[in-house]
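The other protein chains are all here in position, but one chain of the complex has been omitted.
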Amino acid sequence: MPTTRGGIAAILLACLAVWGAAPALAQSDDPLGVGRKMLAEDNPGELWIERGKTLFYQKRGPKNASLEQCDFGMGPGKLEGAAARLPRYFPDTDKVQDLETRLLTCMVQQQGFDRADIVKRAISPGGSSGSDVEALALYITSRSNGMTVNVSLSHQKDYDTYKAGEYLFFRRSARRTSGACSATARPTSASACRTWFT
Amino acid sequence: MNNLRRTFLKLTGGVGALAAAYAAGLVASGQAWAATWNKAGFDAKTLADVMKSLGATGATESKDIIITAPDIAENGAVVPVAITSKLPNTQQISIVAEKNPFPLAATFDVAGGGEGYVSARIKMGQTSDVWAVVKADGKYFTARKEVKNTVGGCG
Partner (left out) sequence: MAEPMKIRATLQGDVADVRILMLHPMETGQRKDSKGEIVPMHFIQSVVVTHNGKTVLDTQWSQAVARNPFLGLRIKGAKAGDKIGVTWVDNKGDKRTDEATVTPAS
């Protein structure tokens, strides 16, 4: 069971590569559509996105810096479409990183936060109003809203990670009764896939 | 609805009940809402008791009340419900989920320029009729719509 970030990134890469290129889910007869439409607008997530945006541009941490110099793969501070191209290989860390681990790298290097401390508080308990990392990740992800997932496998490490993720993805695990992430009828997001293994 | 609050709203021509209550020196600050919250109604366990607490027993069904809600709610924790009342002089709208342990979910007093329209999201424990109880021109009317609950999700 992978618990390392690398392992998670691997599965994420595999999930995204598999589904990123798939056609949009067809909804023919749609009894759940009315409810979904009513809930589509005015999503509480908007409040977190706004909080994430505020946190992104705020000078924070021991180095009193914002995250505007953080490179998510499209250049420092360039967020438009960045999340759609993650996970990917980053030469400066020589690792394949997903959104959260890349965010962590920047929060540590550019803002001076303590890595262990952020990791401890990163995932908020159920019922709480969310962590800073979650708000930031949501904001950065929202900057790729509506864009097609566009994960590249051109770098050797990207490819290796993808293959590792593919193996893990189809392997039966004891965590759930159906065994493998691939047994999920209709995975709705890469992060849903990831939670099976964490 | 609490008669005291209704009197305040009428007397003060729409100024918030809270302000009126403070002005009248009848409620200590910080206590106002606890005093006027319809505890009897929110503690009621049956539709009939909810209706009684609202003073709506014997209400008639009306086609001028439209309930917009999904036939099937994907997630019982967040069920969108919108109520439109075309009844003239709509004063109050309540949302009641009949099979919830405590059926009264919300009461909206719309007097004072608000249109007879409210939209909110409620929790439903199981498939149930959702009732709209509307007070218009001093009389009570109802409408209802069945909302089925389904268990959604992956795996």
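Going in written order, the chains are labelled A and B, and every chain counts its residues from 1.
Everything below uses one rule, namely that a residue touches a chain if its C-beta (ideal position, glycine included) is under 8 Å from a C-beta of that chain, and two chains touch if they have at least 3 such contacts.
Source: prediction; values computed, not measured.
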Contact with the hidden chain (one of A:62, A:125 or A:146): A:125
Using the definition of touch stated at the top, determine which of B:47, B:118 or B:147 touches the missing chain. B:118
Residue, one of A:30, A:46, A:80 or A:114, that touches the chain absent here: A:46
Residues of chain A in contact with the chain that isn't shown? 41-44, 46-47, 50, 125-129
Residues in chain B touching the chain absent from view: 5, 9, 14-18, 30, 33-34, 36-38, 42, 77-80, 82, 97, 100, 102, 104-110, 112-115, 117-123
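Assume only the chains that are shown with their structure count from here on.
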Length of the line joining the C-alpha centres of chain A and chain B, rounded to whole Å: 40
Chain A residues within the chain B interface of the complex: 31-32, 34-36, 38-39, 176-178, 183-188, 192
In the complex, go through chain B and note every residue touching chain A. 68-74, 78-80, 82, 121, 150, 152, 154-155
